[in-house]
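Left out: one protein chain. Kept in place: all the others.
Chains here go by letter, A and B, matching the order in which they are written, and residues are numbered from 1 within each.
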Amino acid sequence: MKFIGTVIVCLTGGLLLYGTMDLPDWGDPGSPASTHLSDYYIEHIMEQTQVPNLVTAVLADYRGYDTMFETAVVFCAGLACFLLLRDFRPKKDRYFRHVPTGVMLHFKNPDTRMIADNEFEHMDKDWVPSDMIIKTVCRILIPFIQIYALYVVAHGDFSPGGGFQGGVIFGSSLILMAISYNLKTLVKRVTEKFLSIFAALGVLIYVGLGVGAMVMGGHFLDYGMLAPLLPSDPGHIRALGMLGVEIGVGIAVMAVMVIIYVNIVSEGRHDEGL
Amino acid sequence: MSDILSLIVAKYNFWLYIILMMIGLYAMIAKNNLMKKLVGMNIFQTAIILFYVSIGYKHGATLPIIQGGHGGHSAHDAVIRAADYINPLPHVLMLTAIVVSVATFGVAMALCVRIYQRYQTLEEDELRMRVSEKNNL
Partner (left out) sequence: MNNMPAILVLAPLLGALFAGLAAWIQKQLSYYIALTAMAVSCFAAVSVLKDVVEAGTMQYRMAGWAPPMGIELKIDLLNAMVLVLISAIAFLNLVASVKSVEQEIPDRAPSFYVMYLLFVVGLLGVSATGDLFNLYVLIEITSLTSYTLIALGDKDRGHLAALNYIFIGVIGASFYLLGVGYLYITTGSLNMADVAVILKGIQGSSAVLTAFILCILGVWIKMALFPLHVWLPNAYSFAPVGFARVVAPLMTKVMVYVMIRLMVTVFGLDYILDTLHLADAVVWLAVTAILAGAFMALSQTDLKKMLAYIIVCEIGYMVGGAWLGNDLGMTGAILHILNDALMTFALFLAVGNIIYMRKQVAFSNLPGLFSAMPWTMAGFVLAGLSIIGVPPTCGFFSKWYLVLGAFEAGAYHFAAALIISSLVCAVLFFKVFEICFFASAPGDPDHHVAGSPQPIHYIHAAGHDRAGGDSGAGTHPPAGVMAEAPVSMLAALGLVSIAIIAAGVYAGTIVNTIILPFLQ
């Protein structure tokens, strides 16, 4: 395999290097890539959409159709993790800890039921006593991370940011909760049903805005057509449409990040893990 | 000699991405451990992202957010010159590519978890052995 690998790598590398011979130099402002479409975007986006962040404008408007499928890819990844890993069978080995004494009980029969009681708590196999400092710091941090995530989503039009980035940050705040407490704490607050519905809903907001424009008589995703529905300056309507789309993307990405994390760390059981 | 050197210096972004990409490709083909292969795959895809982002760069330009455009109509007064801002399109494309590569990585990880549950190993040669054992049973 090593030999085949080396040969393939050399061949591909050679081909790619040969291809670079005719490419323009790095950072050349006169290269075709930096003039043809790029100039049009830079010079016209501001007047056409009133969105100063050109990346967001191209992403959500000019190439919004791409981004819609990108969100569908995210949704697909979440569903894939669920389909491949989710395991509803009860676990064979379970551990319970008697809280006052600290004695561990090991249950080998899956049918044995443990009556929920304050004196016993369900344990992970790889459970570690969580640290008070970590818990407290994370408890304080999480709301701020979430606010920041919302800021990143909402300001995607004006500053670096947008739905994907904000969604990932929001998702990571929830993952932080699972890491600092345990997975159960997260799954209890953010249930599987909630996450799956939100993942689909996020994409649906995106597609729905597009279909809305179609119903109003425009092309798909033509946010300008939504103007009669919204009490806003018609020139600003495309920016609002993009914001709506970004919110949808953010919701979907947030939900899918958590779905992927929860399923992979607990091998699909949602009861224990990191 | 100096010709080649100047060629490399003028296009060193391409050389770097090709080297990075070949590291990833080699790992994907030659490594035995599935996780290492996955890491190779990630390096491979990241190299492409590097390539695209380097296309977008222009000397003497800043990031593609129109200055003074926030909230008001002030930007209408000033003329927007294309030479002042770098090309936004490659960034857009790469946002998509990043998301795709993350999604693929997630699915591949899920598959790895399943394979490990089933065969208790992620080494490819051992896996091949165990699969053929199962078939011959």
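Definition applied: a residue touches a chain if its C-beta (ideal position, glycine included) is under 8 Å from a C-beta of that chain, and two chains touch if they have at least 3 such contacts.
Owing to the predicted nature of the structure, the values given are computational and were not obtained by experimental measurement.
S.K.: Identify the residues of chain A touching the omitted chain, counting contacts across the whole complex.
M.R.: Within chain A, the residues touching the omitted chain are 15-16, 18-24, 31-38, 40-41, 61-66, 69-70, 72-73, 75-77, 79-80, 82-84, 88, 193, 196-197, 199-201, 203-204, 207, 210-211, 214, 217-224.
S.K.: Kindly note down the residues of chain B that lie in touch with the hidden chain.
M.R.: Touch set of chain B with respect to the missing chain: 25, 28, 34, 37, 41, 44-45, 48, 51-52, 55, 89-90, 93, 96-97, 100, 103-104, 107-108, 111-112, 114-115, 118, 127, 131, 134, 137.
By definition in this document, only the chains that are shown with their structure count from here on.
S.K.: Using Cα averages as centroids, what's the distance between chain A and chain B in whole Å?
M.R.: That pair's centroid distance is 18 Å.
S.K.: Where on chain B does chain A make contact in their complex?
M.R.: It comes out as residues 7, 10-15, 18-19, 21-22, 25-26, 29-30, 32, 54-61, 63-67, 69-71, 75-76, 80, 82-92, 95-96, 99-100, 102-104, 106-107, 109-111, 113-114, 117.
S.K.: Quick one: in the complex, what on chain A touches chain B?
M.R.: 1-2, 4-6, 8-9, 12-13, 16-17, 20-21, 23, 25-29, 33-35, 37-39, 41-43, 45-47, 52-55, 57-59, 63, 66-67, 70, 73-74, 76-77, 80-81, 84-85, 158-160, 162, 164, 260, 263-264, 267-268
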